[in-house]
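One structure below.
Of the protein chains in this complex, one is absent; all others appear in place.
Just so it is clear, A and B label the chains in written order, and each chain counts residues from 1 on its own.
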Amino acid sequence: MDLKAIIEALIFASPDPITVKALAKLLDPETKEDIQAAIDALKTDYDRPGGLQLVEVAGGYQIVTRPELHEWVRRLFHERTTQKLSVAALETLAVVAYKQPITAPEIAEIRGVNAAGVVSTLIERKLVKIVGRKQVVGRPFLYGTTREFLERFGLNDLSDLPKVEDMSELLGFDLPTSVSEPAPQTELPFGSGEVH
Amino acid sequence: MDLKAIIEALIFASPDPITVKALAKLLDPETKEDIQAAIDALKTDYDRPGGLQLVEVAGGYQIVTRPELHEWVRRLFHERTTQKLSVAALETLAVVAYKQPITAPEIAEIRGVNAAGVVSTLIERKLVKIVGRKQVVGRPFLYGTTREFLERFGLNDLSDLPKVEDMSELLGFDLPTSVSEPAPQTELPFGSGEVH
Partner (left out) sequence: MASMTEPHQQLDFESILGDYPVRLQNFEGPLDLLLHLIKKHELDIYDIPIALVTRQYLEYLDLMIELNLDLAGEFLVMAATLIHIKSRTLLPRPDPTQDDPEEDPREALVRRLLEHQRFKAAAELLHEKEIQRSAQWGRPDERLVDLAGEAPEPEVEVDLFSLMTAFRQVLDRARQRPRVLLPPEQMPIEVRIEQLLARLSETDACGFEELFSDVQTRAGMIVTFLAVLEMIRMKRVRVFQQGGLGPIRVYRREQPAEAPFASSASISPDLKVQGSDAFEARSTKSEA
């Protein structure tokens, strides 16, 4: 077996820095000396230029990103590029979707927290847009959902959004049985056309 | 700057498999071509013997331990944190995966049993999601698989789903060619004729 490879995998997968002692226990009957020699060889491997390095921390070993690349890594976490949304953003989006057109103060009123920052995130993600201004003091912007929103959620138009009244049963998964399709539990299972 | 090193650090740090698109956004103004070239070079680096490998999964890249070292890595942990899927859940998931987008009544039709409970379990486990509504009377929800599904099963995209040809040995009997022929690209490899 390739001791160095096993040790690399173990260091990589360990949630905490892993010590030689811990490695020796996992790799019994390998000796600590052999393990240390393998780690040293691994260290040399990681001295090559690359994005990762092998560091000794808290008495153990860990694979980390190189410090000179931290700015890039930081960017990864600050400019989220995924298709995901924070819980606050999703809730705000839901309020906008169901209550549109709606102003930021009205969103805040429903959600119980300030909405301004989250709304601008949603605008950036092209899920929400300004649709007008409310004719009240301050003339706040009115927000609504976008074309991209419908596409993203597989909706044809806003009437496709499940009604609030239906929601409790929908969430309980009493799915609406389509009239056009035979519900298997009440009719003969293979489609009326073939049996009758 | 060393593009390959930055990309390695980003792939390592990213909570989910990171796509070329996401990398391009973070590394602007680098082109996708240059990024892809750097990834390919990185892949070659990871082809060296070692404990880690660079895999393509769920449309992105991820650094993981080599599968042949699984038994060693497993010793680090007392038990797997991911929950097993029941047979019913797995079979329902297969129907959704190959037939998506599909409604609950259609799933029930194929499986011969009511599908609502299992579908809701799969949604809770984030393996299945609502992708829209079918434009028929009753507008039932259409279900599809998630990115987490691809990640859990190590698939890069839906075209990675096991082909029906591979299945003949698992079946107790041969498939008629009419149903085992791969369908055109819009359909999944499995899509036999419509249920109805």
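Quick note on the criterion: a residue touches a chain if its C-beta (ideal position, glycine included) is under 8 Å from a C-beta of that chain, and two chains touch if they have at least 3 such contacts.
Fair warning: this is a prediction, and the values are worked out from it, not measured in the lab.
From the options A:Thr31, A:Ser86 or A:Asn156, the residue with contact to the chain not on display is A:Ser86. Although one chain is not drawn, its touching partners on subunit A can still be listed: residues 9, 12-16, 64-65, 70, 73-74, 76-77, 80, 82-87, 90-91, 93-95, 97-98, 105, 108-112, 114, 136-138, 140, 152-155, 161-162, 164, 167-168, 170-171, 184-191, 194-195. Across the interface with the omitted chain, subunit B contributes residues 12-13, 15, 53, 55, 57, 62-68, 70, 73, 80, 82, 84-91, 93-95, 97-98, 110-114, 116-118, 121, 123, 126, 129-132, 141, 146-148, 151-155, 161-162, 164, 166-167, 170-173, 175-176, 179, 190, 192, 195.
One rule holds for everything that comes next: only the chains that are shown with their structure count from here on.
On subunit B, the positions that touch subunit A within their shared complex are 2, 4-14, 16, 18, 21-22, 25-27, 45, 49-52, 63, 65-66, 69, 72-73, 75-76, 101, 103-106, 108-109, 112-114, 116-117, 119-120, 130-142, 147, 195-196. Taken in their complex, subunit A has these residues touching subunit B: 2, 4-14, 18, 26-27, 45, 49-52, 63, 65-66, 69, 72-73, 75-77, 79, 81-83, 153-156, 160, 173-185, 189-191, 193.
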